[in-house]
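Beneath this line is the structure, given in structure tokens, with notes to follow.
One protein chain omitted, others in place.
Then we have chain A:
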Amino acid sequence: MRQYTSAVAGEWHKLAGLRSTWWALTAIVVVACGLAGLFGALFEGYPQTAEDARAFDPMFPTGLALSNALLAVVAFAVLAMGGERSGRSLQTSLLAVPRRGVLYLAKLTVTMLLVLAVCAVTVPVSFLLSQRTLGDLGVGFDAPGAVEMVAGSTLYLLLMAVFAFGLTGMLRRSALVLALLMPLLFLSSQGLGNIPAIKDVVQWFPDQGGQIILHVVPEDDSRFAKDYGAWTGLAVVAGWAALTCVGGWLVTRRSEG
């Protein structure tokens, strides 16, 4: 246990001592808040009739912004895990913490604490920004489902960070993981999961489970509905995260520095 807490302190120094860490975290904030404000303004005049306005989901612009910020979150997690291998400093880390499992766990802890800290602030701020720029259509935290949306989205971003971190541990090459995840997540944000022919399969992809809590797809519209609800969807994401997290640990445990 003492070994673990020391290793966490070491990992904190290592991540905090890199400029790229702060750039990546800043990118999360900028993408989430910037797009949230922008999307709110774009959708402000969108509903033409009273019926349109009733059908309009004010949390949609927030969710759309967060589904783009997801790319920045994933990039940060991949770099935090994989940067050491490409930066040739893995050897130094293994000399300081020779137990691979302890090192992996410490790195996971520090990375996720940073993601959590940033997202716990960024997600509510994005919500408020987009609701403000939505003008009359905007709602507050007292709107039904608003608190769930903010809390669930934060959790979703965190779980996706764990998923990406674990996958990097498994595949061991940041560039490969980014080449796999970035196009997938980008296509997802453009509605990959809504294509009828492949929906049955794609809805079980790791990132899809969060789309209901993000309000990017409505739960009760037959064109978009998935075979699970908002919280079950998050459980699917958690399953994927657990899978790669353990996989990354198994691969890392055997690695030679």
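The rule is simple: contacts are C-beta pairs under 8 Å (C-beta built on N, C-alpha and C of every residue); 3 or more make two chains touch, one makes a residue touch a chain; residues count from 1.
Just so it is clear, contacts and distances are computed from a predicted model.
Undergrad: Assign the chain not included in the display its UniProt protein name, restricting the answer to "ABC-2 type transport system ATP-binding protein", "Protein-export membrane protein SecF", "3-oxoacid CoA-transferase subunit B" or "Chemotaxis protein CheA".
TA: "ABC-2 type transport system ATP-binding protein"
Undergrad: For the chain not shown, which residue from A:Ala27, A:Ala41 or A:Leu94 touches it across the whole complex?
TA: Once the missing chain is taken into account, the touching residue is A:Leu94.
Undergrad: Just the residue numbers, please: which parts of chain A touch the chain that's not shown?
TA: Against the missing chain, chain A presents residues 2-3, 6-7, 9-14, 17-20, 83-84, 87-89, 91-99, 106, 256-257.
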